[in-house]
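Omission of a single protein chain aside, the complex is shown with its protein chains in their original locations.
Chain nomenclature is as follows: A, B and C, assigned in order of appearance, with residue numbering initiated at 1 for each chain independently.
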Amino acid sequence: MSNPQQIKRDDVQNRRGSRQTQIDRVGVKDILHPAVVKDRNGGEQQTVARFSLCVSLPRHFKGTHMSRFMEILNLHEHATVRSFHEMLFEIKDKLEAETSHVEMSFPYFIEKSAPISRVRSLMDYNVTFIGRLERDDLQVKIRVAVPATSLCPCSRGISDYGAHSQRSLITATVHIRGFIWIEELVELVEQEASCDLYGILKRPDEKYVTERAYDNPKFVEDIVRDVAGRLNADDRIAAYTVESENLESIHNHSAYAVIEKDKTPNTEY
Amino acid sequence: MSNPQQIKRDDVQNRRGSRQTQIDRVGVKDILHPAVVKDRNGGEQQTVARFSLCVSLPRHFKGTHMSRFMEILNLHEHATVRSFHEMLFEIKDKLEAETSHVEMSFPYFIEKSAPISRVRSLMDYNVTFIGRLERDDLQVKIRVAVPATSLCPCSRGISDYGAHSQRSLITATVHIRGFIWIEELVELVEQEASCDLYGILKRPDEKYVTERAYDNPKFVEDIVRDVAGRLNADDRIAAYTVESENLESIHNHSAYAVIEKDKTPNTEY
Amino acid sequence: MSNPQQIKRDDVQNRRGSRQTQIDRVGVKDILHPAVVKDRNGGEQQTVARFSLCVSLPRHFKGTHMSRFMEILNLHEHATVRSFHEMLFEIKDKLEAETSHVEMSFPYFIEKSAPISRVRSLMDYNVTFIGRLERDDLQVKIRVAVPATSLCPCSRGISDYGAHSQRSLITATVHIRGFIWIEELVELVEQEASCDLYGILKRPDEKYVTERAYDNPKFVEDIVRDVAGRLNADDRIAAYTVESENLESIHNHSAYAVIEKDKTPNTEY
Partner (left out) sequence: MSNPQQIKRDDVQNRRGSRQTQIDRVGVKDILHPAVVKDRNGGEQQTVARFSLCVSLPRHFKGTHMSRFMEILNLHEHATVRSFHEMLFEIKDKLEAETSHVEMSFPYFIEKSAPISRVRSLMDYNVTFIGRLERDDLQVKIRVAVPATSLCPCSRGISDYGAHSQRSLITATVHIRGFIWIEELVELVEQEASCDLYGILKRPDEKYVTERAYDNPKFVEDIVRDVAGRLNADDRIAAYTVESENLESIHNHSAYAVIEKDKTPNTEY
């Protein structure tokens, strides 16, 4: 505190000063770090997460201490969901902030059995934890990005045979007020697509998913509404955003839809 | 309307129905289209824009008409800022929606003179227009993404010589209530960086920008606050978000800060 | 040449020196610049191109002159295919190099008529010109990246109804020894996909493209072989690479194939 460099730094940091504005979030972004995430089967999986770590900065503070974010992150040799929570408190504390923000985004694997052959293979999903701690109020959102098959009802309805299908990316961001497994969210979303995806499909599986999608056509509107219906029915979810982007196989653009809902209108989200 | 296909389509679109949820935005995304943008010098520049076109969809509507978005876009052989506004009305009208959304994002060029040699060269900026028309209420935001030099005050303060600098991307998204040139926004942002960038710099220019950045060190906090100060002072701007991402030259991550402000707290933004 | 700064620069540039290695390519990369490209209909279209400009650097040269690349580019207010060729000569000349390299990559629009309704709309393609001038030997390659529909023959063959389709990106890079329109290359590729894409499809068009893809199933192997067959038959093409990446709608990965062929084995490509 009283060493010459610190004095020099304070000097640098306060040279300007006066009529400052509050900064909503300031910190470090796009840091890769090893992470370990527990899965529903009692195991845990090692992955690599991309982190952003921020604080709010009141108007009377000249600047934040960038290296402290990195020190806190590096104390967690492997970041876990638990350390995700701890970091929110550590950052708020060590950086003397009113509000801390942590975001961690990582590929997550779920082993799935092919629908007929039961051959097992991994599917990867992008998962993001978004945390915000303001005084004692901790809010956590989970986002899962689920690639899936969509098959166009209109194409099916008007064609003598066939129907165009494509890969869609369905993203659900949920503000949770209880515990929820990543696997639960992924399954919930997958069940509302025309069909879900697999790493390995043998021939009878490929027949199954082809016919399943054809039997279950969905517009982009249907996908987001059907996922929303499921999220509405889950009391652990206080608010959500659900999006679908369909990489149309007959166009060079995407069809897109989004529903945003706060189920607790009296609570600030 | 009464042809068999239309009947079939309505059938498809209403097969489900009933207990539907409102969709906040539904439409098409990531369409490239030629665009023409007027510049402050009285000329106009041809560019290529990436469009998203959406409507809100009330709960009692089964789906929207995706091809109509593309028809409206293709009526504008070259999209202009004027047609950006027209499209908001056309989409709301033709798709019988309460709210329409149009986003167009494009590279924009400004010819700049090097600071000493006055050699002229083009600099490119990414510009986005974001429009939302709800009943009669039209809201337009402009976003400019301005690459610039930042030079670290701490590094300068503690080092016997030198100071690390890096490229930063400073993004200002402004909700306007009057007319503002893209060039004005870009200049406003550039003036608050350690130094602005140029396509061509001759040797005396390179000396100038090197020394200018050294004389004008800025933390990421300073950059967003100084841009915010300028936006606060401009009455044409009702609300804004200003971000800076500094691609640190001494780290493999970015320093980041954001300020969001609504200057008219009584108005819904 | 003899001004003090130039002397100083030479000094800087030759301070090290001695046991140098030849540099294959050195220059500037990722510069956006306005471009104008003539189309087959006699018109021209304005677009924005991303440029790379390089030279080879012999071992006895300490360094190149980065600002000269930008000066040459900025002399071409709007880059054309003609100025693409001129830049190769200008760069080789002004930078006293044995070999110059220019790459320009841009979105290009083709107006297409929907297959049944004949409704017209724009489709965008990414096009790249790759030029290399070594002494007097000029070699030019054109790359077109063509998004298209692929429909899986296996899925069709084994399923009672339906067949999965997806968007594919088919890329042909051709070393030309004569003139060829971008439109010719794009059409050649599109004709070998299961079906080509359109900006606007009305209902009868959507029926057509759905059934057309179903009638014309192709594995990724078929696509690259069929395009290769067409390129083999075109005498204006001396060598080529054709790739297809199918964004499988039943997997979260792509199927991929590539064929590289030099039709003139005695010539160095």
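Convention: contacts are C-beta pairs under 8 Å (C-beta built on N, C-alpha and C of every residue); 3 or more make two chains touch, one makes a residue touch a chain.
Since the model is a prediction, treat every value here as computed from it, not as a measurement.
Enquirer: Check each of A:Gln45, A:Thr80, A:Gln139 or A:Asn232 against the chain that is not shown and name the one that touches it.
Expert: Per the contact definition at the top, the residue touching the missing chain is A:Gln45.
Enquirer: Just to verify: which one of B:Met104, B:Leu188, B:Val209 or B:Ala257 makes contact with the chain not shown?
Expert: Final answer for the missing-chain contact: B:Val209.
Enquirer: Please pick, from C:Ala79, C:Ala148, C:Val220 or C:Ala238, the residue that touches the omitted chain in the full complex.
Expert: C:Val220
Enquirer: If the missing chain were put back, which residues of chain B would it touch?
Expert: So the residues of chain B touching the missing chain come out as 123-124, 147, 149-151, 154-155, 158-167, 195, 197-199, 201, 203-204, 206-207, 209-211, 213-214, 247-253.
Enquirer: Pick out the residues on chain A that sit against the missing chain.
Expert: Contact residues on chain A toward the absent chain are 5-6, 9, 31-34, 45-48, 67, 70-71, 74, 106-107, 109, 119-122, 124, 199-204.
Enquirer: On chain C, what residues meet the omitted chain?
Expert: 5, 8-9, 11-13, 15-16, 19-31, 52, 54, 57, 62-64, 66, 70, 153-154, 157-158, 219-222, 224-225, 228-229, 232, 245, 252-261
Quick note on the criterion: only the chains that are shown with their structure count from here on.
Enquirer: Any idea how many Å lie between the Cα centroids of chain A and chain C?
Expert: The computed centroid separation for chain A versus chain C comes out at 35 Å.
Enquirer: Averaging only over C-alpha atoms, locate the centres of chain A and chain B and give their separation in whole Å.
Expert: Here the centre of chain B sits 24 Å away from the centre of chain A.
Enquirer: Would you please write down the residue numbers of chain A that are in contact with two or more other chains?
Expert: In chain A, 154, 158, 252-253 touch at least two other chains.
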